[in-house]
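Here the complex is missing one protein chain, while the rest keep their positions.
Entry: chain A
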Amino acid sequence: MTEVPVPKDAVPAADDLVVLKDVNKHFGALHVLQDINLSIGRGEVVVVIGPSGSGKSTLCRAVNRLETIDSGLITIDGKPLPQEGKELARLRADVGMVFQSFNLFAHKTVLENVTLGQVKVRKAGKKAAEERARSLLDRVGVGSQADKYPAQLSGGQQQRVAIARALAMEPKVMLFDEPTSALDPEMINEVLEVMQQLARDGMTMVVVTHEMGFARSAANRVVFMADGRIVEQATPDQFFSNPRSDRAKDFLSKILHH
């Protein structure tokens, strides 16, 4: 892979694509999101890290309203998230989502998985959708698997198909909810490489992950969460070499010293 220099500025651009303002959410007595304020600029790659149960997955899922919030405001490209319904469906089409457990449609072939959204949601022609799907599948390196069913693919291949499926909708922003956590170690890299390429191509990305290597190399900004709060935000260099908060220092000392 060729290295393309990425601008690494921790300051959010004036042109914010995703904005979370004073967001709060409870699961029963548990306060999973506490006064979250976060802006993600166009073309920015934000990696969210933190211990389990810190609310980072919930944060990611709240952005396309797979989780509802109790209070606060989330806007995407200037528009607040609407209530459940056609309006929300339209907005979700612009937000790509990649899940930990892939969630490919089990009864559809790989190709159908990537064309379905284009045809049914974007109302694209079947032929154009297939062409686009095949080029995306080639791009993520699973072009030869187009006619197989998801269960016949390895985890890494499935996750790359899931990325292609999301990209087929031409999203404004891509959300990754622990995309490599369910993968065998040797398959993690093939998925991360696709994500890194995507980051270099200028896609706006929010990535919840435990892959510190990816955070270091691809992120413009690292957001560290613990106990439902954003504890620290910094460039990857700053964060990994010189974390400010004790919570982050403690977290890093546990995961980096092996």
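Assume contacts are C-beta pairs under 8 Å (C-beta built on N, C-alpha and C of every residue); 3 or more make two chains touch, one makes a residue touch a chain; residues count from 1.
Just so it is clear, contacts and distances are computed from a predicted model.
*Asks:* Name the absent chain as its UniProt record does, using one of the following: "Amino acid ABC transporter membrane protein 1, PAAT family", "Carrier domain-containing protein", "Xanthine dehydrogenase YagS FAD-binding subunit" or "Y-family DNA polymerase".
*Replies:* Record says "Amino acid ABC transporter membrane protein 1, PAAT family".
*Asks:* With the full complex in mind, choose from A:L20, A:L38, A:A62 or A:L104 the residue touching the hidden chain.
*Replies:* Only one of A:L20, A:L38, A:A62 or A:L104 touches the chain omitted from view, namely A:L104.
*Asks:* Spell out, residue by residue, where the missing chain touches chain A.
*Replies:* 64, 66, 84, 86, 89-97, 99, 101-107, 116-117, 120-121, 149, 151, 162, 165-166, 169
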